[in-house]
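Note that one protein chain is taken out, while the other chains of the complex remain in position.
Per-chain numbering from 1; labels A and B assigned in written order.
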Amino acid sequence: MEHLSWLLPESFSTFGQEIDRLYYVILWITGIVFVLTEGLLVLFLFRYRHREGGKAEHSHGNTTLEMLWTAGTAVLVLGLAVASTSVWHHVKRNVPEGALEVIVTAKQFEWTVTYPGADGLVGTDDDFNQRNTLNAPTARPILIHLRSEDVIHSFFIPEMRVKQDALPGRSIRVWFEATEPGEYVIGCAELCGLGHYRMQGRLTVHATDAYQDWLEGAMAEAAQ
Amino acid sequence: MSTTEAVVQTHLDEHGDHGHEQSFLRKYIFSTDHKTIAKQFLFMSLFFLLVGGILATMMRWQLGFPSQPMPGAGGFPDTMAPGGIILPEFYNSLVTMHGTIMIFFAIMPLLVGLFGNLLIPLQIGAPDMAFPRLNMASFWLAVPAGLLMLASFFVEGGAAGAGWTSYAPLSASGEWTGVYLGQQLWLLSLTILGFSSLAGAVNYITTVISLRAPGMTWFRLPLTTWALFITAILVLLAIPILTGALIMLLFDQTIGTGFFRPEVGGEPILWQHLFWFFGHPEVYILILPAMGITSDVLANRARKPIFGYHAMVLAIISIGFLGWIVWGHHMFQSGMNPLLGTSFMISTMAIAVPSAIKTFNWLGTLHRGDIHFDTPMLHALAFVSMFIIGGLSGIFMANTPVDIYIHDTYFIVAHIHYVLFGGSLFAIFAGITFWFPKMFGRMMHEGVGKVHFFLTFILYNLVFFPMHNLGLEGMMRRIYDPNEYEYLQPLQPLNTFISVAVFCLITVQVLFAGNFIWSIFRGRKAGSNPWKSNTLEWSVPSPPPHGNFDGMPTVYRGPYEYSHPDAADDHWPQHLPPPRGGASEPHPAPAPSLAPEGVAP
Partner (left out) sequence: MFARSIPVRRLTLMLATAFLAAGCGGGDDAGDAGAAGGGDQPAESSVDPATAGSLAGTVSFTGTPPAPRPIDMDEEPVCAEKYTEPPTTQTVLVGDGGGLGNVFVYIREGLTGHTFPTPEPAVIDQDGCRYRPHVMGLQVGQTMRIRNSDGLLHNINSSPTENRPFNVSQPVEMDTDREFRVPEVMIPLRCDVHGWMSAYVGVLDHPYHSVTDTDGSFALETLPPGDYVVEAWHEVYGVLSQEVTVATGETLEISFEFSQEMAGNPVPMADPWIVPHSAHGLR
């Protein structure tokens, strides 16, 4: 059976690799712990299985050993937590300067993307909308003001390692910077009603200069 | 007459069970006997376990064979599956009701209702619960709650379809789902069930504090009772939060308030905070008793004292505490302030420590043991090995950056099933097979039990392990047909494989059901102590008479004195007095006292 891989699909955003690296660190650590603990379990089950006339050792524990593995676990997991805070803050809090801005509005069951018009600013009169299609350049961060008109949706671009719930009544900032031109999928990851499974959009990443061409074309089309 | 005996006497008088025949209704239906109530919870929960399983089968049919007519669904109403094709809104109801029924009406009443009722009085040496009538009320509140939940399938608009977490505003107005009455019945049902759980919790806490037999000090309590005691405290504190939130949501649905509806000034994320503030302690409500059962079964079947008893107790208590400050890890991507995400990640990582302690201590218990592979032991070992997987996969999601990718994918579906099925349910099987002789006076069939175990264990892993991989491929949870996404289309063979494995897994449970029913009537007669156990429930006949103990037992030692060098046998029951002038006590017994904490009866 294929697709039983524990590798992540390739990522195409700048912070994607940082997230993937953390994943692989955890995969290694948990993998080793898994093999050790399950291995010991199986070993003990075999080694100490009941035999005729056998008797168990009467022991209530070993305080030193218990202290050791308690401290070991604590150091390991808390270390992991501390090591990942910077990536988390990078992804969720520190929006880079000079990002291109759009508004994405979720509703049952579509994503409406609002692009800035000629003035380059969103939230002004010359904005134009596209349904289910987000366009972005490479090598420039894109900042999305994520909103919802009805219920909670979750804006998920697997290959960009982006996921953020869209909340009605709020505007949440989401950003990413794509590294490769291409077509990517936008999905909805939060149950939002009967069409949840069909709430699909497309992300088109253009090469940096091709993006400007696309933008001008789209603006001209919207102005008609 | 000591105070203890006075209490016992009061209880027995209250029951009026000195040779008097009770009416059928009082004995089997509206019984106040904790053992009967335990059995009532057992039968009710097994029924709901079956219902939850059937719902899962239907869900998996759609995922395995998308939009093909489901065999046997021809008679379904057109609002559910016209021509046997499951509709997306019905699928959402299946998702919602599978989760709700399994968590609230199967696993929770099995662990808390069944084992709490059966074991607490017996293991602490009490004649019954502190409040037997409240105990009866607890069960008879759960029944209408369950019926309401089932009834919601048949009302206009169908059953609730906003997920078992019922995130507002999807759940706050039928406008978004087409489900009005179904969602309201869901809310009403869980509100009623909350009162049932509260009645149970108050009872368990009072009973453990005030009705322990002389010599049953806190650190001589079996770990199952310890776990159930801490669980009861969690229930007592967590359920009111849920009930409050449920009533607010019910008001949003019915009389137009706007607690969670932003268009009238409400805040959707408030629901999530309230729900998970309850919901995370709930997770531990569902796993702590399972840990307790596993500890008892492991020590008994390895004929060895539990490794690090005090650490085990402290781990239970600290999980009980830390469980309150980790709820935000369900909400990393919810729009909550990312700084909070960091704090919740650290507290979540901290709770991994007591869980790890327990796992290592179970391994320590097996080390140099004399391991008997009976059915209960196999299930308990399955709990340990599956809990390791569930615990380790939890670390991925506790890590905020990694959670960005795997949040709300099949990875979390795999995780929750490794904890709740691989964990709780295997422990429940261990508990049922272990205490079956105490409940019904007969043993379950060992051969059938083993076959059931191995098939369940293998099929269970075939079903849920690949779900990790589905999640890593980016398959979202709760989607009706993944093929709508081109990148998920190659996963269809795997989804079909999982579905077929689910059908087998459910079918195999016929072995358990058959064994269960057959053994009640035809099983080998069990003596009072078939497992050669130390704890008090095994010192009385199987099943124990009304009032449990013939007089008041006195406890002389801890519950896990297996293979003690000074004992004649490889077990040394808690109630046996030490040989006169003989061996030294492992733990010196304090003077027998009913209320060591100063609780006046």
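The working rule: a residue touches a chain if its C-beta (ideal position, glycine included) is under 8 Å from a C-beta of that chain, and two chains touch if they have at least 3 such contacts.
Keep in mind it's a predicted model, so treat the numbers as computed, not measured.
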TODO: For the chain that's not shown, point to the residue among B:Leu87, B:Met312, B:Ile498 or B:Leu511 touching it.
DONE: B:Leu87
Task: Residue of A:Leu7, A:Ala71, A:Leu121 or A:Ala223 touching the missing chain in the full complex - done: A:Leu121
Open item on the list: Under the stated touch rule, tell me which residues of chain A contact the chain that is not displayed.
Closed with: 103, 107-110, 121-123, 131-132, 145, 147, 149-150, 168-173, 193-195, 198, 200, 202
TODO: In the full complex, which bits of chain B touch the chain not displayed? Write them out.
DONE: 67, 78-79, 82-83, 85, 87-89, 144, 147-148, 150-157, 173-175, 177-178, 180-181, 184-185, 188, 253-258, 262-265, 480-481
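The rule is short, and it goes like this: only the chains that are shown with their structure count from here on.
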- [ ] Could you please state the distance in Å, as a whole number, between where the Cα atoms of chain A are centred and where those of chain B are centred?
- [x] 32
Task: Contact set on chain A toward chain B in their complex - done: 1-9, 18-19, 22-23, 26-27, 29-30, 33-34, 37-38, 40-41, 44-45, 48-51, 54-63, 65-66, 69-70, 73-74, 77-78, 80-82, 84-85, 87-89, 91-93, 108, 150-152, 154, 156, 158, 161-165, 167-170, 172, 185, 187-198, 200
Task: chain A-touching residues of chain B, taken from the complex the two chains share - done: 87-89, 92, 95, 161-163, 167, 169-170, 176-178, 262-263, 267-269, 302-309, 311, 333-335, 338-339, 341-342, 345-346, 349-350, 352-353, 356-357, 359-361, 363-364, 366-373, 381, 384-385, 388-389, 392-393, 395-396, 398-402, 404-405, 407-409, 466, 468-470, 472-474, 476-482, 484-487, 490-491, 493-494, 497, 560-565, 570, 586
